[in-house]
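Below is one structure; the comments refer to it alone.
With one protein chain removed, the remaining protein chains of the complex are shown where they sit.
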Amino acid sequence: MNTTHKKKKIGIVTGGGDCPGLNAVIRAIVKAAALQGWESIGIHGGYDGLLTPMKTRPLSIKDMDGLLVRGGTILGTASSGPFSAKTGQGKTRQIDSSILAQAKTNFDRLGLSALVAIGGDGTLTVALQMHEHGWPVVGVPKTIDNDLDATLMTFGFDTAVSCAVDALDRLHSTAQSHDRVMVLEVMGRYAGWIAAQAGLAGGADVILIPEFPFNYDAVCRKINARETEGKLFTLVIVAEGASPAGQDLIAGFANHTDREIRLGGIGEQVAEEIQSRTGKESRCVVLGHLQRGGTPTQFDRQLCTRFGVYAVQMIARNQFGMMAALTGTGIAPVFLADAVDRIRTVPREGELVMTARALGISFGDG
Amino acid sequence: MNTTHKKKKIGIVTGGGDCPGLNAVIRAIVKAAALQGWESIGIHGGYDGLLTPMKTRPLSIKDMDGLLVRGGTILGTASSGPFSAKTGQGKTRQIDSSILAQAKTNFDRLGLSALVAIGGDGTLTVALQMHEHGWPVVGVPKTIDNDLDATLMTFGFDTAVSCAVDALDRLHSTAQSHDRVMVLEVMGRYAGWIAAQAGLAGGADVILIPEFPFNYDAVCRKINARETEGKLFTLVIVAEGASPAGQDLIAGFANHTDREIRLGGIGEQVAEEIQSRTGKESRCVVLGHLQRGGTPTQFDRQLCTRFGVYAVQMIARNQFGMMAALTGTGIAPVFLADAVDRIRTVPREGELVMTARALGISFGDG
Amino acid sequence: MNTTHKKKKIGIVTGGGDCPGLNAVIRAIVKAAALQGWESIGIHGGYDGLLTPMKTRPLSIKDMDGLLVRGGTILGTASSGPFSAKTGQGKTRQIDSSILAQAKTNFDRLGLSALVAIGGDGTLTVALQMHEHGWPVVGVPKTIDNDLDATLMTFGFDTAVSCAVDALDRLHSTAQSHDRVMVLEVMGRYAGWIAAQAGLAGGADVILIPEFPFNYDAVCRKINARETEGKLFTLVIVAEGASPAGQDLIAGFANHTDREIRLGGIGEQVAEEIQSRTGKESRCVVLGHLQRGGTPTQFDRQLCTRFGVYAVQMIARNQFGMMAALTGTGIAPVFLADAVDRIRTVPREGELVMTARALGISFGDG
Partner (left out) sequence: MNTTHKKKKIGIVTGGGDCPGLNAVIRAIVKAAALQGWESIGIHGGYDGLLTPMKTRPLSIKDMDGLLVRGGTILGTASSGPFSAKTGQGKTRQIDSSILAQAKTNFDRLGLSALVAIGGDGTLTVALQMHEHGWPVVGVPKTIDNDLDATLMTFGFDTAVSCAVDALDRLHSTAQSHDRVMVLEVMGRYAGWIAAQAGLAGGADVILIPEFPFNYDAVCRKINARETEGKLFTLVIVAEGASPAGQDLIAGFANHTDREIRLGGIGEQVAEEIQSRTGKESRCVVLGHLQRGGTPTQFDRQLCTRFGVYAVQMIARNQFGMMAALTGTGIAPVFLADAVDRIRTVPREGELVMTARALGISFGDG
């Protein structure tokens, strides 16, 4: 008997912060599953929807209407609660076993044959713990910061970079008209991918990222050098997790469980410091939640669709405890255990940074 | 002899804060002037460009290439200095007469037959003072807030509202995914046109504007009412100049000459107050300078072009001391003296507000 | 007793060609009606949904989720069938009285107290005939061409112009790179508003519209004049209904009931003729249905919302046989009898055309 073709019933859960493309992943899973004759069950409000009383509902192809273009997740998420696998300090913690047991009882009661967990490091950490407790679970990676080592790219990232580049385009004309320094703060707590790639695509003059502690002398030198060339304005893009050399990178976050609390911090600090040192008018815009919302780009829609379909195929092949990942040659399965807690940062000698430097872009570390 | 067809040489100056469409106005002036055989001279860095040493340059049709779509102003502006006609408290002050005299000497030395001043209340106030000193000047109105009483619409406004609506669209999906209250702060110091129109077009549930002092009880009642209907998220749009009833509207600005310093204030306050009163997660995004940059919408490009061409026609007809204005039936000239210092605010009983209320939108004043 | 506040049940129907903003109008009607405690019934597939067997469904506030941004109409339309009030030659015909009677019987059976008809000339003509037969009907005007004389502006037009301007922006760079003539054909069968306004906003060099029969000599003179100035490319925008002087404007449509059949005609003809006369490479793009789809602009979303709310207010005031219209001072009711069959065309001496000419734009009629 070929179990692959047995009718299955799969649960879908989304976790963590919002990200463009979550709905597109859900749509691909439900459509691909339905074509195999399987049922899909949506679990609401993150893993909490599996606790008693459950919050679930069947998802039909008809429910998927319009989801390819709609930001957010129709299933909602939870960013705190009993399934939080991360402490404020970014440490991993074990989910309470009675909580897991309650969820598993409900999972079985629903008759689910598998669970697709779509989320970031926290969500996938829970998925891994579930797998270690015997759940048939597969993962789809989501971090808007694109900092998961196990996959070349996570969905939502291209959309976030596009949003940041659009903002740089807008700030470019206003900076130029007013001979100002404009600072754009974008997401990127531990890794500066958004800042680095958006900076390259949006013509930033200075890129500040968590990987390279910067010093204000170098930043102001760049601004002054432009002045000398007759360019009286400067565009700076800074990742929320960037910090001047000598400051503890993580310190700012130590007492917060919520990244948003910090939003606005470093960008404003950079603008103020530049203004006080150079005397040039400097202004800061914090892109914040705008990066997380909106219609996904065509690239993200493709990636979401590929991830969703692949998740269904992993279930058909009983590849549990694994996650869909984008590699150099296509989508491939990787072990959740090898994926969680592995941050990918911007390499100092990589082509991205070298390309930026070849154009005269400063990382404030010169 | 028909003086209209005499060859003229006109100066163009842009003043005040950046605004999408400034370049499109410049382009229309230069092209329409050139077609009449006139010359155009661009004055750089606001009126200061007329001081010694002058900063001016001839503008040819060729220089206008690509300006229709480019945000900002190729002429630059000045937001402070000897030509600041507004104090930090919004009071009008007389420009120093020796400054005016120096500028006039240079104006004559350039051989200019007329000056087109493109700007907001401050810039037009200076234009009026110049006119009172005998300068041949015409005005083109610019305020991103759309709060100039003498014209139905100022350019840049449609682009700013579009930018704010795009932001609401992005926040909508993230608010819905997280069952959150999202607060978007937009420009509008004395008048809430951006907030009101963007709120209507972007599906906001609560609109807070300077014209209607709001109370947090009413705001939270709306949020709770939505909760009762099963809508667990709320979109709030707030103008930077909005304030709770009982607070002095202007107080917050009293010591600042620069509106940007205040940016971020009321939006964050609203988000915090809502979170503390309702217990719902609330987040704020301050749109800030993003509203001022970028490519103008098609509507603004048309309006800019019409204003620019009309300014040239006013010069041809010697209608000095006047400003191009959009009326119910087209572009018409109005006296600068009747235009400056007349703010147009959102009327309580107007169709815009009544339409919003008919849809259940709260202005926090219930 | 105040009948205004009696609970009502209103039917909503959309007719004619697709247009961005139809859903936004429906949403405004349903929300404003619900706030008054009224019910809304959607009629599917145009007026045909009132025939036996009926195709109708109740519309709740919940059904309106997401409609503000979604193009098209969730109610569908019909462009032919028993309720076609227009012949292929644009002549009005009387709807069969037995058809009207059957629809009225169903209308009464549904217990409807009023009908909102959203559509163009054809749809509103039927609405007028219904009103003359005693139906309590109000209208909301829709023509993407903006050629209805009774209202300053119809919804969908701003979105269509934006789409055309975006296309011109794209063609601009490609025309410039290749020293080509690029021709963009847009909608506008009897009136050239889209072509004229998009041409002004998008920097077209030549605008060809139905109102001004053009001659190829004048068009090519403009192209050659640009050549002389060193501008080796030219952007032409042409309305589908434009035609060279001497040709019968309407002839091309005589045998077609469907405008789309003609799409592509005049644009390609213009490109070919230019290429053969000037020897310059000339290419044509027909924008076609792209103008009709997509998310409405912020302006259209506001206008739709205002129209929808106003329609509900007209019903509350028993202003039947009337249509919501945009006037110089706001939304106002006009008689359907005064609205249908009255085309508004681009006036030769109007400010729009004069502005374009002042910039050197040719209408091919010089």
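Letters A, B and C mark the chains as written, and numbering starts fresh at 1 in each.
Rule of thumb we're sticking to: a contact is a pair of C-beta atoms (placed from the backbone, for glycine too) under 8 Å apart; a residue touches a chain by one contact, two chains touch by 3 or more.
What you are looking at is a predicted structure, and each value in this text was computed from that prediction instead of being measured.
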- Task: Could you tell me which of the visible chains the hidden chain touches?
- Result: A, B, C
- Query: Among A:Leu100, A:Val165, A:Leu208 or A:Ile223, which residue is in contact with the omitted chain in the full complex?
  - Reply: A:Val165
- Task: Specify the residue from the set A:Pro82, A:Gly203, A:Pro244 or A:Gly265 that touches the hidden chain.
- Result: A:Gly203
- Task: Would you indicate which residue among C:Ala28, C:Ile41 or C:Ala167 is in contact with the undisplayed chain?
- Result: C:Ala167
- Missing-chain contact, candidates A:Ile10, A:Ala28, A:Val236 or A:Ala339, resolves to A:Ala28
- Which is it among C:Ser40, C:Thr56, C:Thr73 or C:Gln129 that touches the chain not included here? C:Thr73
- Message: Counting contacts across the full complex, list the positions on chain A that touch the omitted chain.
- Response: 28, 31-32, 35, 61-62, 68-69, 158, 161-162, 165, 169, 197-198, 200-203, 229-230, 297-299, 301-302, 305-306, 309-310, 312-313, 328-331, 351, 355, 358-360
- Going by the touch rule given at the top, which residues of chain B touch the chain that is not shown? 66, 70
- Item | Interface with the undisplayed chain - residues on chain C | 14, 18, 20, 22, 70-73, 76-77, 79, 163, 166-167, 169-174, 176-179, 182, 260, 264, 283-286, 288-290, 292-294
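Throughout what follows, only the chains that are shown with their structure count from here on.
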- Task: With chain centres taken as the means of their Cα atoms, state the distance from chain B to chain C in Å.
- Result: 31
- Item | Geometric centre distance via CA averages, chain C-chain A, whole Å | 42
- Query: If you average the Cα atoms of chain A and of chain B to get two centres, how far apart are those centres in Å?
  - Reply: 36
- Item | Overlap residues in chain B, where contacts from two or more other chains coincide | 169
